[in-house]
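With one protein chain held back, the other chains of the complex are shown just where they sit.
Letters A, B and C mark the chains in the order given here, with residues in each chain numbered from 1 onward.
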Amino acid sequence: MDKKLKLDIYKKIVLSRRLEERIAELIKAGQVGGFMHPGVGQEALQVAAIATLRSDDYMLYAHRGVAYWVARGIPIQSVLCDLSGREGGTNRGKGGVMHVVSPELGVLGESGTLGGCFPIAAGAGMSIKVKHEDKVVLCFFGDGTSNRGTFHESLNFCAVRKLPVVFLCENNGWAVSVPTEQSTSVKDIADRRHGYGVPGKTFDGNDVEQVYDAVSEAVAHARAGNGPSLLEGKTYRLWGHWIGDPDTYRTREEVEKHWRRDPLPAYELKLMEEKVLTDAARAEIDKDARAQIDRAIAFMEKQPFMKGETALEDLYA
Amino acid sequence: MDKKLKLDIYKKIVLSRRLEERIAELIKAGQVGGFMHPGVGQEALQVAAIATLRSDDYMLYAHRGVAYWVARGIPIQSVLCDLSGREGGTNRGKGGVMHVVSPELGVLGESGTLGGCFPIAAGAGMSIKVKHEDKVVLCFFGDGTSNRGTFHESLNFCAVRKLPVVFLCENNGWAVSVPTEQSTSVKDIADRRHGYGVPGKTFDGNDVEQVYDAVSEAVAHARAGNGPSLLEGKTYRLWGHWIGDPDTYRTREEVEKHWRRDPLPAYELKLMEEKVLTDAARAEIDKDARAQIDRAIAFMEKQPFMKGETALEDLYA
Amino acid sequence: MRTITYAQGIKEALEEEMRRDPTVVLYGEDVAHFGGIFRITSGLQEEFGEERVFDTPISENAFVGAAVGAAITGLRPVVELQFADFLFTTGDEIILKAGMWRYVHGGAYKVPMVVRCPSGAAGVGPEHGQCPEAFFMHSPGLRIVSPATPADAKGLLKSAIRDDNPVLYFEHKLLYATKGEIPDDPDYLVPLGKAAIRQEGDALTLVAISAMVPKAMKVAERLAKEGHNIEVIDPRSLNPFDRPAIIESVKKTGKIVVAEESYKTLGVGAEIGAMLMEEALEYLDRPLRRVAMPDVPIPTAAALEQFVLPNEEKIYQACRELLN
Partner (left out) sequence: MRTITYAQGIKEALEEEMRRDPTVVLYGEDVAHFGGIFRITSGLQEEFGEERVFDTPISENAFVGAAVGAAITGLRPVVELQFADFLFTTGDEIILKAGMWRYVHGGAYKVPMVVRCPSGAAGVGPEHGQCPEAFFMHSPGLRIVSPATPADAKGLLKSAIRDDNPVLYFEHKLLYATKGEIPDDPDYLVPLGKAAIRQEGDALTLVAISAMVPKAMKVAERLAKEGHNIEVIDPRSLNPFDRPAIIESVKKTGKIVVAEESYKTLGVGAEIGAMLMEEALEYLDRPLRRVAMPDVPIPTAAALEQFVLPNEEKIYQACRELLN
């Protein structure tokens, strides 16, 4: 990882974090609606993983936060318009923030039913293979989602057909109120790779370099035509499951402990130590992120709401 | 395994084999209809596994053959009536031989969609646990069926809730025309246990003692409250997928090779060597099986066909 | 008489039936410790223990299918799906297993189970906001209920739990907070298959399902002020379906509007229309009007959602058209 890449990842983590903070304020103030699952604490995993992709690769994000889109370069103003149901979003009021999309950037969209993503990822892999392309598909999913049957069917399908799909589990320890160990029969979800004879590993999902290395390796494996991998980054959901979650199901101590492992200050510190980042640059990046967000919100607020009757459009091609 | 048990298993294998041969004749002669998937070659696995159960345990059989029912003691005349749509069957013309059932014997029935069995087995396990019983559930399934998503969901569910379910794969090398290695990402399906942290093993499914030992161990584990296991017996489907299958997809050499591993003569030989079986007893057992079948067919032929209007019964309780 | 909310009605039914019958178990995602994402089941695990009230993995096939396995071996499972839409992830388990296990095995087993399905558009888009009753009304072997009031929420759920057949119980998310009276009788049951005449009248028959019922009542009020006494029928249960109640009403009124939140094509209104054409054609003096979702998924943005959703005004207009 060169300096430019590190800084780029850092900036995107900062922008994601600041954006979610603002979105939470907007939602709490009733200024936007939207069914938003915040990703605070998981941005390092999301941004560093996406940084391994080529611009023509495909990705399927999970329901957790904005960092996937920030990382891939979807304009944040479009995300805000999706959130608020205004013109200028990516899905014309249809899918809200659950279905942000960008065909140009290979962002295929999201399945609102958990586990719906796996077969879609397999299918994108299938089309890469049939067309003899050297693209890959990166498919994010949560620890809880790894218990859906589609996980099994798709892993097996991709393995036997050697499809270029990287399955990346964001293990944040919880599925809404249910701790992973209570719902999931293995400690490390990447161990499920033994059921499919595919490579993979478990790593610290809050450590940018570990993420980048592991995902790069899996992406290279896929791109070389060697088939799928199953990866798992251990991370933590620092906020509630959704904005407004009473979050009564876990102790404050547990959450506190994980705030001390927050990947944003951790990466900041690391980059400072490595002299990639200075105090001044840090302040600049933060300021710039906030300014971008201000502009995007200003843009959003000027956009008209999508017209009701457009509900009848976009169904059939 | 004592002598009585060995002989009992042997007799049931013989009866199953003779019965399928007769059913095949009846079907080919157009005397009965029925959607029959013969189990010839897999009877050792089926009969020996079921021999490990207690009379109050539950079982879910797969779609392959009659040996499950013979082993569990469902009268063969009832099976024939199910096959031919006559009164005296177990399901009153509703499910045919796909849905032979016996609540008294804990035979819960079959799911016509592959993989539908796994959640049902999990549910029976759940009820055992809630009622603090010490029963177990034995759930048969094919290698191809192990690729259904319900397999994954149910294994995980049983593992985390420690439900007394023994999942037993009959790996016969084929799913209709598709060889296992082409559809399945692991060589040994029991290896998938590593995705669920449950015990299990792969063994020779044509060897009565290996089957009996492995299943006994898993049943004891479940009965003791230690949760599910995933077992796999390697076997072979000596006949076509269904009666009438053109069977064009595999070489005669392959099939011939497996006929030389046919578990029926193999077990016969073993029991003769062990002096459990004599030539005279063998002839007697065969004769008795044929006589039972003759009687059952005679019974069946005298039974009236189910009346059409009963189609409207048995839907709601 | 007490006043309770619809959510409370559901919870009381669960508590009472679980106290009454130790074979009733309750499970689903987040139902135990957290008390369910709609907070219906809080406190139940404390009272009934971990074996009878528990959280499941995100494995709808396994846990819905497990209800069938549990039901045929002596339990009465009540399963909570987080959203009714997730029924589609369990098509095999609901339609081919729950609905048919008894039949294909010649009546050998009973399948007493309830699947609780929070339904209804509420700003949550196409995969979390459907009212999919009609899909399952087409499928043999299932019972289907869609209560509209707190009393029915309670009384129908208690009946559903006691019923020996699989019941899909649709609880509309936007009704949870609504209030209503309920008799004190601790064994208050509402039978499956009996429609409620919410208001008697002879000018027109308005059939309203689930969250459409309160809207229909407002329309009835408004029309009453305009001199039209309409009859409002809440079928409450879609299988069994109280066909005679609707037919009798139409014989009196000659006019019918059906208001529902399902998609229009082959929504519940389609069956009602066809049934009337079969059995009451000579009594019909005006065309059928169906106020339903147009045949598009439910969009997320508020303006779009409002555009497609049936509402009081749309129901009113449909009635007016027939009354003119």
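As a working rule, a residue touches a chain if its C-beta (ideal position, glycine included) is under 8 Å from a C-beta of that chain, and two chains touch if they have at least 3 such contacts.
Because the structure is predicted, anything quoted here is derived from the model rather than measured.
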item: Which residue of C:74, C:91 or C:193 touches the chain not shown here; value: C:91
item: Contact partner of the left-out chain, one of B:145, B:172, B:210 or B:235; value: B:145
item: Residue, one of A:16, A:46, A:113 or A:184, that touches the chain absent here; value: A:113
item: Residue in contact with the excluded chain [from C:214, C:235, C:267 or C:310]; value: C:267
item: Interface with the undisplayed chain - residues on subunit A; value: 58, 89-95, 98-99, 101-103, 108-109, 111-113, 116, 118-131, 149-150, 153-154, 156-157, 160-161, 313-317
item: Absent-chain interface as seen on subunit C, which is shown; value: 85, 87-92, 95-96, 99-100, 103-104, 125-127, 134-135, 137-141, 239, 241, 262-263, 265-279, 281, 284, 286-290, 295-297, 299-300
item: Positions on subunit B where the hidden chain makes contact; value: 33-35, 85-86, 93-96, 98-99, 111-115, 144-145, 147-149, 175-178, 182-184, 248-249, 305-312, 315
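In the analysis below, only the chains that are shown with their structure count from here on.
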item: Graph class of chain-chain contacts, one of line, ring, star, complete, other; value: complete
item: Distance between the centres, which are taken as Cα means, of subunit C and subunit A, whole angstrom; value: 36
item: Centre-to-centre distance between subunit C and subunit B (centres being mean Cα positions), rounded to whole Å; value: 40
item: Subunit C residues counted as touching two or more neighbouring chains; value: 56-57, 59-62
item: For subunit B, residues contacting two or more additional chains; value: 149-150, 153, 156-157, 160
